[in-house]
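Apart from one protein chain that is not included, each protein chain of the complex appears where it belongs.
In this document, chain identifiers A and B correspond to the written order of the chains, with residue numbering beginning at 1 in each.
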Amino acid sequence: MRPVIGLEVHVQLTGAGSKLFCGCKADYRGMPPNTNVCPVCLGLPGALPVPNRRAVVQALAAAMALKCRIPGAIVFTRKHYFYPDLPKNYQITQFERAGGAPVCTSGVLEYLDPAGWVWRRARIRRINLEEDPGRSVYPGGSIVSSEEVLVDYNRSGVPLLEIVTEPDIPSPRAARAFVEYLLLTLEYIGAVNPRLEGAFRVDANISLPGGERVEVKNIGSTLEVERALEYEYKRQRLILERGGRVERETRHWDAHRRMTKPLRHKEEEAEYLYMPDPDLPPVLTRPLLGEAEALVATSPRRLLDEITGDGVPLEVAWSIVQARPAASLYMEARGRVRDPRVLARLLGVDYKGALREAGRGPHDPSNWPPAETMARLARLVEEGEYPPEAVRGLIIPGLVRDPQASLETVLPEKAEGLEAVVDEVIRAYPRAVQDYMSGKRRALDYLVGQVIRRLGRRAVDPREVRRLLEERLGGG
Amino acid sequence: MAVEDCSKLLSKIRVLARLEVPPEDCERITEIRGFLEGVRRAGPLVEGLDPLYHVWEAESRLRDPREKGYGHVNIEDLGVETREGYVRLPWRGRL
Partner (left out) sequence: MKKRGSLAQQLASGVYNPVERLEEALYLISRLEEEVNAFITLLPEERLREEAREAQRRILEGKARPLEGVLVAVKDNISVRGLRATAGSKMLSCYKPPYNAHVVERLVDAGAIIVGKTNMDEFAMGSTGEYSAYGPTRNPWDMGRVPGGSSSGSAATLAYAAVDLALGSDTGGSIRLPAAFTATVGLKPTYGAVSRRGLIPYANSLEQIGPMARSVRDLAFLYSVIAGRDPLDATSIDYQPPDPYTLEPRDPEAVRLCVPEEIIDASEAPVKAAFEGLLSRLEAQGATIEYFRAPWTSLVLPAYYTIAMAEAASNLARYDGSLYPCHDSRARTWEELNVEARTRLFGPEVKRRIAMGVLVLSEGYRDEYYVKAAKIRRLVRDRVLGIVRECIIGQPTSPVLPPRLGERLGDPLQLYALDISTVTANLAGVPALQLPVSVEPLPVGAQLMARPRGEVDLFELGLLVEEITGLAGVSAF
């Protein structure tokens, strides 16, 4: 039984600088409750919205990246419903059927599904640019049972993209891949940092052949997209296999218990009294398209194509593209190396792996060395100067510790310092030396080991030690 | 508009506007509704016209995100009940 999945992804434009219609911060994280508020985002009477230019440009860039039809004018619409975190009791959004015009209609996203390394395609129904509501906390339990609600309006008015797909997604795993790829695309635009807490939320609807469509709300991470849909898929399949009926309903994802639960109170027939917002004349898109286009110039897809075009395997290219600083480094350094595949491996596998091991984020550019360092390292590796173990075990961890360090300081020690230690070891282990001289070649391995041990944590290339020992002991 | 239509309307108002209009008002509401129906008399006069008020040659100004407009508001000044900075409101009540 193959499921049919459609997604509604809400992504905050954390990179928009200010809220959508006022000067309060778009990134409110770490601020005490209700300290990022002004008359506009509290909806005080007489306070008027003025659209944030950067948010509009980013929304248009998203529409371009998703190959949408973009209207000549964006028309904002009021959508009414009473809710404690919605200070005006209407949300400013877009709605085409009430004289509004969404930022995007009929787009498409081709996304990479790492399970099998295939490209998939999902149609985008529309994208709305709208206000995020405030944040509600239900101290006495859950949304369905709490006696009271505590509201923080810091989030109220943060620019939000609502991206709605057609039901084109074939599996829970693919749904996760879609969301990851979508977020990456928006990150490349500079619109969102998806790693910020609460930067995106997903509602998913899923149906199986013979069953009704079920909507799952409140999914907060890409991993949970897969988990929630997997859970829902199994739940529905079980019902159908037992001859039961899957009713059309809305369910709530409980990330803690890892299960979906029916939203107990029946959703009222949606009636939102849509009306074009009389405070907001249309925003003409044409004058902004050039600016938006510049933001879409480096898309993940374009980079993937370029990198794999250098002969880099898709998995490695994907790993690089997922960390934007790695992708920039690759593009900057690729012209300075003979074999870009070596560079790609250093960046996408070795260095990124070392960052993970060291508990450092691959998305922070300051955790990566300059392009020149990486290019020189790649050339040394190409020339066989250092074996892979030395690169992985010594050089890269050194750079991870201090990305700005010059390459020399992290390269393994060469002969000079070594010679003294080699002589020391020859004096200290006369029996091993004798064994070696009498033809027991494995005694040399023992001596190499002793040299390395005496060097302690200092970087060294074992081949170099072996060469020095052989030289001292006269060939063997 | 018949009286039962009006009571249906009143329950709609209760849900959509969170407002109780007394049934005594039905007569007036029915009259006003009849008055507003006057827009139908426009007939062919308005055929093909764009209903958007935006056609008023308007175009929205856009704001630089760094621009400061209104000062920040101290939520306590609105006289709302707060707890640890959050605005405290009733939700589902005691079940």
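The rule is simple: a contact is a pair of C-beta atoms (placed from the backbone, for glycine too) under 8 Å apart; a residue touches a chain by one contact, two chains touch by 3 or more.
Here the structure is a predicted model, which means the values were calculated and not measured.
The omitted chain makes contact with just one of the residues A:V108, A:A255, A:M275 or A:L473: A:M275.
Considering the complete assembly, chain A touches the hidden chain via residues 39, 42-51, 78, 80, 82, 84, 87-90, 98-99, 149, 271, 273-275, 278-281. In the full complex, chain B touches the omitted chain through residues 9-10, 12-14, 16-21, 25, 28-29, 31-33, 35-42, 45-46, 49-53, 55-56, 58, 60-61, 63, 67, 69-71, 73-74, 77-81, 87, 89-94.
Convention: only the chains that are shown with their structure count from here on.
Against chain A, the residues of chain B that register as touching in their complex are 15-16, 18, 51-54, 56, 58-73, 75, 78, 82-95.
The touching residues of chain A, when paired with chain B in their complex, are 16-18, 22-24, 26, 32-40, 42, 44, 47, 50-56, 73, 75, 80, 82, 84, 99, 137-138, 144-153, 268, 271, 273, 276, 278, 280-284.
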